[in-house]
Structures are given as structure tokens and as C-alpha cells.
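What you see is the complex with one protein chain gone and the rest in place.
Right, subunit A next:
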Amino acid sequence: MARAVTTNRKMINTAVAWLIGLLIFFPILWTILTSFKTEAQAIADPPIFLFFDWTLENYSVVQERSDYMRFLWNSIFLAGGSTILGLIIAVPAAWSMAFVPSKRTKDILLWMLSTKMLPAVGVLYPIYLLFIQLGLLDSRIGLTIVLMLINLPIIVWMLYTYFKEIPGEILEAARMDGAGLKEELLYILTPMAIPGIASTMLLNFILAWNEAFWTLNLTAVNAAPLTAFIASYSSPEGLFFAKLSAASTMAIAPILILGWFSQKQLVRGLTFGAVK
């Protein structure tokens, strides 16, 4: 009897989880469906869900009007570049905070996180002027640095949480065996923290991919990523929802696929240390 109750409860939990999941996914599903409609079908009232004449015309128009591959390449470069650069800086920083903490370590960690609360628009003009002076406006390198900087607190925090889970004695043993700092980081710490580093990389990659303030404000032609691609299809004076949906679907498709294949690492990374 007790077993039957447990099974029922499991079924209910599963159903509720699916319901919540579908609810969260519905806007994305609706965007994908709209991308296959005509503009008239896209605004039909009552809305048309599945039974309409599916068309690829919007994708054809978007492909013809925009150089999708250039935007895609920029997104990959910016998200990938900022993630790698961020890790190069964050791994040593998180190591020192986790294994060689000082009296101010906690304060520094909190201060780093507090910088995420600063409204980005507040520093737009200083950053913009700096970019003009350094010749970095509309450059992938400049934007990679900015994206790395805005995500650095999160990378450091995540890696710090991971490293804290690794017993310090293992590193001490390595040091006693003659390992230097480089060997300790590369051959002892990193292999043990690979799952954590992977989930940190994934999360940072997604955050950088979706970043839409700096990527719109510091780019024009050369460095514009997929966020600028989507923005070019939004209009307050004209109904282009079907084309906008096609552009959005093309922009989110790569990250959706990446997220699908790496969901285990993502969930592990986000819930690490939550339950012991």
C-alpha cells in the first residue's frame, strides 16, 4: 500500500514537473511555431496553434536580408573568447580564495558580486569613450574583454564554491611530493574540478551569448553578434512578428542545442553544494 502511494506521488510530481517545464518552454515553442506562419497568421485572433499552412518564407527572407553566418561567428567568438579568458583569470583567483584565504576574502567575494548590481547604463559613456580612445569600438577583442569582465564575478564565485569542496589535504600532499604551483593547478586541482569547470564554462557561455546591452551598444558592423541580428527585426511601426520569430529561432537554435546536450553538467553546476 505504502509503495502504491509512493508511485502515485511520483506520477503526480512528474506530471507537475512536466507541466511547469512546458509552461516555461511555451514562449520558445510559440516563437518557433510563429516563425513558420505568414504575418497575417502570426497576429490572427484567436491565435492559430498548429493547423496552418507551414511556410519557410520567413527564413528565406531573413537569410536573404541578413548575413546570418557573420552574426553567428561573432556570437561564437565573443561567448567562447570571454569564457576562456574569464577562466584563465578566475581559476587562480578562485584557487587563492579557496585554499589561501585571507581575512578579507569573504569581503572581496561579496564586493565582486555587488558589482553585478551596478546598472550597466551607468557606465556606458565612460566605457564608450574608453573604447573610442583605444580604437576598440565595434571590435571583437574589445567586446570579448567587456563580456569577460561582466561575467567574471560569477565565474569566480562558481569556481570558488567548487574548489571549496576539494579537500585541501590533497593539494598539500601534492606539494609535499614536490609539485609547484603550476603543477598543482594544472595536474591536481583542474582534473579534480573538471565537472565544475565545465558547468561554469557552459553557464558563462550562455550568459555571454544572451548579453544584449553591451553587444548592442558597442558594436556596429564588424563585431555585431546574434543579439543585434534579432534587434534588426523588431519594429514598433509594422507587424513583422513572423520574421522576428524566424530570426529569434535562428539566434537561439545553437545555444538551445548546446544546452540540450549539456543539461546534466548545467544542473550539476547550478545545484552543486546545495544538498549534502
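As a working rule, a contact is a pair of C-beta atoms (placed from the backbone, for glycine too) under 8 Å apart; a residue touches a chain by one contact, two chains touch by 3 or more; residues count from 1.
Operating definition for what follows: contacts and distances are computed from a predicted model.
Within the choices "sn-glycerol-3-phosphate transport system permease protein UgpE", "4Fe-4S ferredoxin", "Sorbitol-binding protein /mannitol-binding protein" or "DNA helicase", the name that UniProt assigns to the complex's undisplayed chain is "Sorbitol-binding protein /mannitol-binding protein". From the set A:Leu137, A:Met158 or A:Ala246, the residue in touch with the chain omitted from the display is A:Leu137, counting the whole complex. When the whole complex is considered, the residue among A:Leu72, A:Ile108, A:Leu124 or A:Leu149 that touches the unshown chain is A:Leu124. Only one of A:Ile12, A:Ala44, A:Ile88 or A:Leu181 touches the absent chain when the whole complex is considered: A:Ala44. Although one chain is hidden here, its contacts on subunit A can still be listed: residues 39-40, 43-45, 65, 124-125, 128-129, 132, 137-138, 216-217, 220-221, 224, 228, 231-240.
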